[in-house]
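Dropping the structure in here first, questions after.
All protein chains of the complex are present and in place, except for one that has been dropped.
Just so it is clear, A and B label the chains in written order, and each chain counts residues from 1 on its own.
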């Protein structure tokens, strides 16, 4: 491909407007995540969305704007800032309504249909890259040299819904304390953390490639792994590196050495015992 | 009644000072709510208020100032602002002490006695209207055109204790994740939401009645439904409208249509089967 054409495409992607298509894809996936998280009742009983629309609406909104809310809380900004954007709230509410109450459940069923699902997930990953980048830029203005804070806020804005999960479940009356995003971080969270670090390094001039290329690279990285997760079932390409890292630094090496030493000692003891027995025999 | 006299009464109500009587009524009901929420232990065992006064005090204070605390959190203001008002804290503490530790439990018993209960609840509803109105005015100054935020903050200031419940229970060592204000919103919450909307519409000049009349109307609405809840056991006058709304918009209509269509299809299939059988006979 012609490099100039490629750069033009990258620049176009960088300047994409998120509203309406990308935001709608995001809201749709979040509302479907809430819906799929509700345990199926016994057949015949009234389902959750019919009995508790308010609770369902709030938990859907919390996931839709979760990253912003958590980031605002950590940055000491008002939590209700996302609610000020009437257009976003109305769009999210419309999506929530269609996902949960559409005639014959058609919206939900169509969105679950593989080709549509791929498109929605693709759009959503573009929106994710956009959110991470703008979170990094925004945080860098407030805390210029706090690299940890910048990566953290970038991660939360890009994958905030995972961290909101426990609280969002509580609003729906469920409470599963034994699972959270920090105990088993999803691949999305890790990928967003990598992307936030990349954007940070770019801002610090450690990456000299033109900005559209970096941004487009992150978008492709997100979309590629999301689609391969859906199509090929590859859920965590980082897992091998992580396991290696844990095996070396997170105690694995020392545990192995301790086992080795314990064995050696046991063997030495055995040797000594054998030897003493032989000595006794020799006596 | 003479309209001028009525307007004079309304103006007086609008300008009522909340401290001390109305605030004390509010604190009293909150402390009693905390006390009533403690499960009764086995007879003979030391009761909660004797064993954990600190935890009981904090959870009572959280309910007394709950609306303000939640609203401050959402608005990004310091959570401890309610604690700065020493007079309010001392009054609430005195009320908490009297409700839980009065000699022969006389304060609690008197407050539970129907005529006194009616007076206390009446006073409290006047204070509620005052809080909702001032929350709407205050939020409108910070976020002039964010109508959703204004109604939300108004609702939280007026009925914040319901949303504080889960957290307040946690402080007392109880945890009931399956129930919260959003799963089953109480009538109070809904009424406060309506009142906040009315005050908002008034501020936006959609309601042209003089302010004292609007304010007095809300007070009467609150007091009337609270007293009718206590005396007549009418717990939710909104329920019929809600059920109707849910039946039409929250999936009820489509569910009915789906059932109808499913039946029709089944019938058609039966018809077709019957017809084909007849065809076969004709052959």
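In this text, a residue touches a chain if its C-beta (ideal position, glycine included) is under 8 Å from a C-beta of that chain, and two chains touch if they have at least 3 such contacts.
It should be emphasised that the depicted structure is a prediction, and the values quoted were computed from it without experimental measurement.
Engineer: Hey, which of B:21, B:174 or B:187 is the one touching the hidden chain?
Structural biologist: The single option touching the absent chain is B:174.
Engineer: Touching the hidden chain in the complete assembly: which of A:9, A:74, A:201 or A:231 does that?
Structural biologist: Hidden-chain contact among the options goes to A:74.
Engineer: Considering the complete complex, identify which of A:119, A:204, A:231 or A:246 is in touch with the unshown chain.
Structural biologist: For the chain that is not drawn, the touching residue is A:246.
Engineer: Taking the full complex into account, what residues of subunit A touch the chain not shown?
Structural biologist: Answer for subunit A: residues 73-77, 143, 146-149, 152-153, 166, 175, 177-180, 182-185, 246, 249-252, 254-255, 257-258 touch the chain left out.
Engineer: Of the residues in subunit B, which ones touch the absent chain?
Structural biologist: Residues in contact with the chain left out: 49-50, 52-55, 58, 72, 76-80, 83-84, 86, 89, 100-104, 170-175.
As a working rule, only the chains that are shown with their structure count from here on.
Engineer: So the centre of each chain is just the mean of its C-alpha atoms; given that, what is the distance between subunit A and subunit B in Å?
Structural biologist: Between these chains, centre-to-centre, one finds 36 Å.
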